[in-house]
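A protein chain is absent from this complex, but the other protein chains hold their places.
Moving on to chain A:
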Amino acid sequence: MDELIFFINRVLISGTVLGSIYALGAIGITLIFGILRFAHFAHGDMMTMGAFIAFVLAGVLASAGIVTPLPTGVVVLPVAMVLAAIIALGIDKSFYAPLRQRGARPVTLLIASIGVTLMIQGVIRLIFGSGTRSFFADETKDIFRIDMSWAGAQRPISVTEPQVIMFVVTALLVVALHLFLTRSRLGKAMRAMADNADLAQVSGINTALVVRVTWVIAGSLACVAGTMLALDVALMPDLAFNIVLPIFAAAIVGGLGHAYGAIVGGFLIAFAETLAVFNWTAVLRPLNAVLPEGMALPPNLSLVPTEYKLTVAFIILVITLLARPTGIFKGAST
């Protein structure tokens, strides 16, 4: 029974946490690709930037002596999302929009976004230094331990408060996004533009407005994802830059331009990663009793060493591109 609890803690909970972060990031990447037809490499850094915005706001709240029942990083999230969306709009207007107006090709925009990556990371390091910070320096991170002794387990299922909040927030945001894309006039216009930009223009759809809405959604979701990641682990200038590649993999595996695909892809990659680095010996240890003498299980039986976790996303990506290049949901193949 303890083995099962260990599995739940290490795979189910960790995978869901990671999946939520990947999904929220991948939605932004997939929407930007669908509307603007370029791979937004700086998206990871928009996540990091969002986390730092939330960090500053949380600091302001704490220094004002305001105590909240929820972690301050969560309380400030709505304001941080608004600020992150405004900055995302500013970045588009200053760097990407001028290139689009000159008819730049997607590759040019991709390279511009690498420039934006360096710039955001530079600005963050300039202001905050390169050290690691925590949202929980003056606050305790509550851990919920669900006692499982009734099932004969000594170990509890443990999940932190930020993790629980993250599950709820991600679910709410995904439902909100779904309603927006399927019910609202602007959401439908966004899908129309991703489907066929020329026809959207011919229909009289205000494409500039759709582009702005895309940045608002992508920027604010990136802020949530980044803050959640920082709440779960720690805050550093290259926080999300390190995971931008699995996030891209999630968007591509799900089908580029397809918001639901990004969600599925995000959870798929996250669970594949957590399962691959999971030490199966911990679950299979009872087998030692039935194995013949001298044939004990090795102490570490994971498919991939933790430091090579990134390869899992790439293997899935390669398989997807070979077997189903348009992704799980039929996305854009260009």
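Keep this in mind: a contact is a pair of C-beta atoms (placed from the backbone, for glycine too) under 8 Å apart; a residue touches a chain by one contact, two chains touch by 3 or more; residues count from 1.
As a convention for this text, contacts and distances are computed from a predicted model.
Missing chain, UniProt name from the options "HEAT repeat domain-containing protein", "ABC transporter ATP-binding protein", "Acetyl-CoA C-acetyltransferase" or "Na(+)/H(+) antiporter subunit B": "ABC transporter ATP-binding protein". Taking the complete complex into account, A:192 is the one of A:61, A:110, A:123 or A:192 that touches the chain left out.
Note that of A:32, A:173 or A:205, the residue touching the chain absent from this view is A:205.
For chain A, the residues touching the chain absent from view are 185, 188-189, 191-192, 195-196, 198-207.
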